[in-house]
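Every protein chain except one is present and positioned as in the full complex.
Moving on, here comes chain A:
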């Protein structure tokens, strides 16, 4: 069933992960979503700063060149942005999760993203 259209910022340096995430988002009922991509944290911060309308959700990878996900999350929060930020990483150790939450992320999910994981995230943040 289609859901309301949302604006998503997908922050991920590896193209294959962006392709799979985009398809998973579409499969989670989001054929009409606006999905912007950023290949590193610095680009993500710029996208958030320059966005014409606030994002409804940010999916943030951890390890990226130029600026990593922790720093990007801190900077976005430093701008006063309250958009839900979900950390996405293959490292699911408690210390990694805690580091992301301390940076200002709202939640954490493991890579790779799937339709099911995205469904849970969207429901949690009332975007479904």
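Please note the rule applied: contacts are C-beta pairs under 8 Å (C-beta built on N, C-alpha and C of every residue); 3 or more make two chains touch, one makes a residue touch a chain; residues count from 1.
Keep this in mind: contacts and distances are computed from a predicted model.
A.B. asks: Between "Vacuolar protein sorting-associated protein 29", "DNA primase", "Histidine-containing phosphotransfer protein" or "ubiquitinyl hydrolase 1", which matches the UniProt record of the unshown chain?
C.D. replies: Cross-referencing UniProt, the chain left out corresponds to "Histidine-containing phosphotransfer protein".
A.B. asks: Hey, which of A:7, A:47, A:70 or A:111 is the one touching the hidden chain?
C.D. replies: For the chain that is not drawn, the touching residue is A:111.
A.B. asks: Specify the residue from the set A:36, A:71 or A:91 that touches the hidden chain.
C.D. replies: Checking the options A:36, A:71 or A:91, the one contacting the hidden chain is A:91.
A.B. asks: For the chain that's not shown, point to the residue among A:8, A:24, A:72 or A:99 touching it.
C.D. replies: From the options A:8, A:24, A:72 or A:99, the contact with the absent chain belongs to A:24.
A.B. asks: Residue by residue, what part of chain A touches the chain that was omitted?
C.D. replies: 14-17, 19-20, 23-24, 26-27, 63, 90-91, 111-112, 114-115
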